[in-house]
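Please read the structure below before turning to the comments.
The complex appears here minus one protein chain, its other protein chains still in place.
Now for chain A:
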Amino acid sequence: MIAKKVLLVGNFGVGKTSLIRRFVTNEFSEDYISTIGVRISKKEVQYNEQIVKLLIWDVAGTSGNEKIPKAYFLGANAAMYVFDLSREETYIALEENLKMVKELSGLQNITLIGNKKDLLTSEELIAVKNKITVPIDLITSAKDDENVEDAFTLLTAESLK
């Protein structure tokens, strides 16, 4: 079985831990316990007839243009950048932040996820999408279990490239 190291990064409180919890144990909590350092979860997934062991790094959220320690990316096969659709400051500098993550990780592609869809009306969602210039890979809700599985499938595919 192959193992792939993937990271979830992004602003604090955007729902990285919640996405991982939803994906790995199918649980969700409204409480916010901010992650400190790195917490690692594992999950085996099937992708194109092969079993992949995902080593998922839940990295503490950043604030502003605070940097993620470069060491975390050592050996990473893919990374997901999560932002919060309901908080402008988490997607205002996406272009810059994605560039920074690419530089730190040496990865070509970063999977871009907009989370907390449930907090927005469809009109608000359209308005947010219009403000974002980079292509979003998926819109998710960890709370409503929407597209979470798909987001990790995208990430797995990316890690296998």
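In this section, a contact is a pair of C-beta atoms (placed from the backbone, for glycine too) under 8 Å apart; a residue touches a chain by one contact, two chains touch by 3 or more; residues count from 1.
One rule holds in what follows: contacts and distances are computed from a predicted model.
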Response to the item:
Omitted chain per UniProt, picking from "Rieske (2Fe-2S) protein", "Fe-S cluster assembly protein SufB", "sn-glycerol-3-phosphate transport system permease protein UgpE" or "histidine kinase", is "histidine kinase"
Response to the item:
Interface residues of chain A toward the undisplayed chain are 3-5, 12-13, 32-34, 36-40, 42, 55, 57, 60-61, 63, 69, 71-72, 74-77, 87
